[in-house]
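Of the protein chains in this complex, one is absent; all others appear in place.
Residue numbering begins at 1 within each chain, and the chains themselves are lettered A and B in the order written.
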Amino acid sequence: MIWQIDTAMLLLVVVVALASLQVKDLLGAGILFGAYSFMMCVLWTVMGAVDVAFTEATVGAGVSTVLFIAAVFRTSRRTKD
Amino acid sequence: MTEFLQTGLTAHYNYWIYIILMLIGLWAMMAKVNLIKKIIGMNIFQTAIILFYVSIGAKKGGTIPILEHAPGHGHEYIMDAALYINPLPHVLMLTAIVVSVATLGVALALALKTYREHKTLDEDEILSHLSE
Partner (left out) sequence: MKKLAFVTILLLGIVLMAITADFPRWGDPLSPASTYLSPHFIEKTMEETSVPNIVTAVLGDYRGYDTMFETTVVFCAGAACFFILGSFGREEDDKIRYFRHRDTGVVLKVQPHGTRPSSRADFERIDPTWTPYDFIISRVAGLMIPFIQLFGLYVVAHGHHSPGGGFQGGVILAASFLLLALSHNMRTLSARISNKVLGLMSASGVLIYAGWGALALAFGGNFLDYSVLGVLLGLDPIAARSMGIMIVEIGVALTVMSTMIIIYNNVASLGAYDEGL
């Protein structure tokens, strides 16, 4: 629980979450969401929750990102906001 | 007010960041017009709440909640409760993560069905289709 790493990671997580909501390309939003999910996994590993981080790494950065990209592939890729 | 800010910035700053993350997710669900952005906001909300719960279980100086062997004995385990971090929030949040991915699958299925009907993922256009 080194507080420097924790604070830096938390601020980075907020930045990536805001970025994935603001880009106008839905494919980029999906990829940024995968990066957000992986950064959450690293945060939980630093806090000591290894089981939760394992699950989030497989589910969030694996299956969830693939589902988003599959859904974007089947619909349109641009968005107005 | 000032001592609230002072103790807050040194002791409770992590809770403030969790609240900011939760509110980003909630704002995205309400204010965004695209359906996929709303679904991303829902997931950000869910992972922020999981982060809050997991951080409750952290302990200064504790190690991961898997029992360790006592050095030199081999068969006995160290079972001091202050040495391990709290495992209860981890258990609850494991269930929450799997339920969140199941919800994501159903939400994406509904969004695709909406796209098949209205040929758009924009909330304003869908509402104008429905009201005419």
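The definition used in the following text is that a residue touches a chain if its C-beta (ideal position, glycine included) is under 8 Å from a C-beta of that chain, and two chains touch if they have at least 3 such contacts.
Computed from a predicted model, the values in this text were never measured in an experiment.
The hidden chain, counted over the whole complex, makes contact with A, B. Against the chain not shown here, chain B presents residues 4, 7-8, 11-12, 14-16, 19-20, 22-23, 26-27, 30-31, 55-62, 64-67, 77, 79, 81-82, 84, 86-91, 94-95, 97-99, 101-103, 105-106, 108-110, 112-113, 116. Although one chain is not displayed, its contacts with chain A can still be listed: residues 1, 50-51, 54-55, 58-59, 62-63, 66-67, 69-71, 73-74.
Going forward, only the chains that are shown with their structure count from here on.
Only residues 1, 6-7, 10-11, 13-14, 17-18, 20-21, 26, 29, 33, 36-37, 40, 43-44, 47-52, 55-56, 59-60, 63-64, 67-68, 71-72, 74-76, 79-81 of chain A touch chain B when the two sit together in their complex. Those residues of chain B whose C-beta lies close enough to touch chain A in the complex are 13-14, 17, 20-21, 24-25, 28, 32-34, 36-37, 40-41, 43-44, 47, 50-51, 54-55, 57-58, 60, 62-66, 85, 89-90, 93-94, 97-98, 101, 104-105, 108, 111-112, 115, 120-122.
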